[in-house]
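Complex shown without one protein chain; remaining protein chains in place.
Note that the chains take the letters A and B in the order they are written out, and that residue 1 is the start of every chain.
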Amino acid sequence: MDITHSMNTTPKNIDELVAEGYQHGFVTDIETDVIPPGLDEDVIRFISQRKSEPEWVLESRLKAYRHWLTMDEPKWSSVHYPKIDFRAISYFAAPKQKPALSSLDEVDPELLRTYEKLGIPIEEQKALAGVAVDAVFDSVSVATTFRENLAEAGVIFCSISEAAQEHPELLRKYLGSVVPHTDNYYAALNAAVFTDGTFVYIPKGVRCPMELSTYFRINAQNTGQFERTLIIAEEGSHVSYLEGCTAPMRDENQLHAAVVELVAMQDAQIKYSTVQNWYPGDAEGRGGIYNFVTKRGDCRGDRSKISWTQVETGSAITWKYPSCLLRGEGSVGEFYSVAVTRGMQQADTGTKMIHIGPNTKSTIVSKGISAGKGHQAYRGLVRMAQRAENARNHTQCDSLLIGDRCGAHTFPYIEVKNPTAKVEHEATTSKIGEDQLFYCRSRGLSEEDAVSLIVNGFCKEIFNELPMEFAVEAQKLLAISLEGAVG
Amino acid sequence: MNTAEQTGTDLISVLHQGQRLLTPLPAALDWLIPLRERGAQGVAAMRLPGRKDEAWRYTSLAFLEQAEYRPLIEGPFDALQLDDVDEMLLNGHEGDRLVFVNGYLAPALSALGGASGGVVVSALAGGLGEVPASLRARLGEIAEQQHPFSALNTALMSDGALIHVPRGVASEKPIEILHVSVGTEQTGICHPRHLIVLEEDARAEIIERYCSLGDAVYFNNVSIEVSLGAGSELVHSRSQEESQNAQHLSDLQVRLGERSRYRLVLASLGGAWSRSDVRVTFEGEGAEAELDGLMLARDKQLNDVHLDIRHEVPHCSSRETFKGILDGKGRVVFDGRILVAQDAQKTDAQLSNDNLMLSRSAEVDTKPQLEIFADDVKCSHGTTVGELDGDMLFYLRSRGIPQVQATQMLCQGFAQEVLDRLPSEALRARTGKVLAERLNQTAA
Partner (left out) sequence: MKLSIKNLKAEVEGKEILKGLDLEVGPGEVHAVMGPNGSGKSTLAHVLAGRAGYTVTAGEVTMDGEDLLGLEPEQRAALGVFLAFQYPVELPGVNNTHFLKEALNAQRRARGERELDSVAFLKLIREKLAMVSMQPELLKRPVNAGFSGGEKKRNEILQMALLEPMLAILDETDSGLDIDALKTVSDGVNALRSPDRSVILVTHYQRLLDYIEPDFVHVLADGRIVRSGDKSLAKELEKKGYGWLTGKDEAA
C-alpha cells in the first residue's frame, strides 16, 4: 500500500488508515557523511569545524562536554531501558550538499523525494497554506523556504548554524539562558554535541505572519539526534511554532536528546505545538527511538504567555517535561498533552510550572491513553514560590486504559509557599465504558470506530489547541496508534 | 559513631542501648526474641533515609542531629496518679482503657473488664497475663519493615496493646489505648507496639490516643499492625495530641480480608515533628476502606502523612479524605499513593487532600499518586491548596462577625468534615476543643 502521507488529503476511513501501519519506515539512499562512533573533545572540534562555527561556540561546547563527564545518568523515572552506550553513537551525519541553495531546483532531487514521502510538499501545499518549512535532514538544514517573506516582517527563521554566522550576538545572548548545560545530563550532552536546529527571532510588536514548522528525521544508523531550538519573542510579539517528527525503522535504539528554549518578553506569546511520531519499536519493543528532551519556556516579561501543546504517539521511551518559568507578573503557562503508549512503549512525561512572580497563572491538561503493554506516567511539578502572590494553577490529568496489561500512573508534585496562591489538581483513571461503546455500536459504528470516536472526544480539548492542520494529522495519528489495541 | 562532643543520634547506638536495657528478658517474654532479632538486623541493614529517597524527600530528619535520643526506661511513673491524667481522659468512656506511660502499661491508670465476652485484651510485656498463642503468632507477621525506625521498633518494642476479637464476636464498647508521655531528663525515644486482630465476622472499635504531660520532650516511635478477617469491621480513631516539643512517628499497616471494612479517622494535631505512615493492603475481594484525616501544622510544626493504599485484588473500594490546616511556619507534607495491581479489576479508589494556608510562611508539599495497572477501574484523586475563601469571610463579616472570629469559624468548618467522622462523641468534642485552642493560639 503506497499512500502518500500528506497534510491536506481528504479524511480516509479507519480501515485504510489502520492498514497503513508505520508508513514512514523507509531509508533514504543518499550518501551521508558519517563520522565513526565515539565521543571525545576531538569529535566536538570536528563538528564545530565542519559547521564553521565561531570560537565562542566551540568553547561553550567544550565547557558543556567537560561538565557532562562529571554527571551521572538520571535513574529516577519509572522507565526501564538497557543502558545507553554513548561511545557507540555517531555524533555527526550530514548529507553531502552544496551550501547556500538559492532555490529548490538546486536541491538534490532524491532529497526532495524524501521530503515528499514524508508529506512535505514544500513547493505547493506549504506555500498555499502559508507555512514556512525548515526541514532538518539529519544534522544539517537543507531547504529553507519563505525566508524572504519572513525577513520582510523582520522575523528571523533559520538554522542554528546560520544564526551562529549571521546573528551571533543574538544567539550568544540567549542560547543556554533557559536550559543551561548544567541543568541535566541530556542537556549537557546536547550542549556539547548539538548539530543543528532552529533559531527563531520575532522583533518587538510583530505577529509572525505564518505558522513556523520544522521536520526532523533521524537517518543514518547509530546517529543520535541532538537538535537545539531557540525561539525569542520580543515585547508584544506573537509566534506559533509547529514541530513534527518522523523516523525510519531500525533495530538499534536511537537516542534523541533535544533541547528547546523559549524566551517570551513582556506581552509576548509563544505557542509551541508538537506532533511526535518517532518509531516506537516493533511488537517486541525493539529498535524504537529514545526520546529524552528538555523543553523549557521562560516567561521573562510581564503578561507573557507560553503554551506547550503536544501529541505524543511514538518513541520507545519518552522522557520529557516541557516547562514554564513564570517570572513576569501576570505571565501565563499552559500545557496541553495527549500521550499514547501501546505495544511496549514507555513514557514518563509531564510538565513543571514554576510560579515565581505574582498573579501568574498555569493550566495543565494531560490526557494519557495506554494500550497493549504500554506504560505511561504523568509527572508534574507545580511550585508556588513565596512571592507568587495570587498565583493560580489548575491541573487535570486523565488516563484512559485500553486492555488490562497496560499501566497509567500519575505523580503530581505540588509545593506551595504562598497562601494566596491557589492550586487545584484533579486526576482520574478509567477505561472506555461498555455503555459508551454499546451506544455507538447500536447506532451503526464499528467497535474500532467507536473507540476512535470516544478517544477523540477524550482528547478533544487538546486537539482544539493545535493549529488546524496539525490537529488533522494528530487525529489520524491517534487512530493509527490505536489500531489493533482494542479487543 | 557518637563521640563525647558530638550530639546527634545514631540508630545503631540507640539499638544497642535499648538491647542492653532489655537484657535480661523475663522468661515469659522469650517468645519475642526471634522477632527482636529480626528488627535488630533490619536496623543494621537499613540506612537512615534522606532527601534522595522519594518517600522522605520533604521530611527532614535533622532533629536527630540536634539531640541524643536514649531509650526510655520504665521509670518512677507508677507514681502517676489518675488525677494527673484526669484531664486527658475521655468523658463517658465505658469500655476497656489501657493507659501506657512512656510506652509501658500503667495498670493503676487503666480500666479493664468493660470489653464484652470473648474479646482478648492483652499487653505485650505481660502486664495483663501471658500473651495468648493466637496473638503471639500474629505479631510481626502483618507489617513489613519499611525503614530503620520500624525495624528499631521491632527490635526494642517496650509494651503495647494486643487485642484479639474472635470469630463472630462484636465488641460492644470501644476499647481505648491511651499513651501518656512524661518528660525525662534526657530526650527519650520509646517504642510502643500494638496488634489488633479481628477474626471472621468480628467487630470492634478502637480509640488510640497520644497525650503528654506539659511540653515534654520525647520521640514516640510507634508501630501498629491490624489484621481484619473476612467480613470483619474495625472502626479505628487515632488522635495525636503530642507535646509541641515532641516527635511522633507511626507506622500503621492494615491487611483486609474479603468483605472486611476498615474505617480510620486520624486527627494529627501535635508534635514538633509528626509523621504517620498508613499502609492498607486489600487481600480479599469486596473489602472497603475509608480513611479520614486532619493535619494541623502551626508554628514550626511539621505534619506528614504518607498513605499507601494497595489494591491487590479485585472488587475493593477505598476512599481517603485528608485535610491540612497550616499556620505560622507550619509545614504539611502529604503523599497519597493508590496502587492498583494488574488483576485488581473493578477497583473504586478516590482520594482527596485539601489544604488551608493561614499564613505567609507556611508550606504545603502534596503529592497524590496513582499507579494503575488494571483497566476496568474507577480511580481519581484531587488536591487543593489555598487560603480561606474571601467570599466566605466577607459573608460572615457582613453579618457582623469580626475577622478573627470569622477566620476561626471557617477553619473549624473546614476541619468539621473530618471531625464529624469520629464515632466517639467525647473524642469529637475534645478534638474540636483542642483544635480550636491551638488555632486560637496563633490567630492573627
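The rule we apply is simple: a contact is a pair of C-beta atoms (placed from the backbone, for glycine too) under 8 Å apart; a residue touches a chain by one contact, two chains touch by 3 or more.
What you are looking at is a predicted structure, and each value in this text was computed from that prediction instead of being measured.
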Checklist entry - The chain left out touches which of the shown chains? => result B
Checklist entry - Just one of B:G92, B:G117 or B:G390 touches the chain that is missing; which is it? => result B:G390
Checklist outcome for this item: Note that chain B touches the chain not displayed via residues 389-392, 394-403, 405-406, 409-410, 412-417, 420
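Keep this in mind: only the chains that are shown with their structure count from here on.
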Checklist entry - Which of the residues in chain B end up touching chain A in this complex? => result 326, 342-343, 345, 355, 357-360, 362-387
Checklist outcome for this item: Residue positions on chain A within touch of chain B in the complex are 384, 386, 399, 401-431
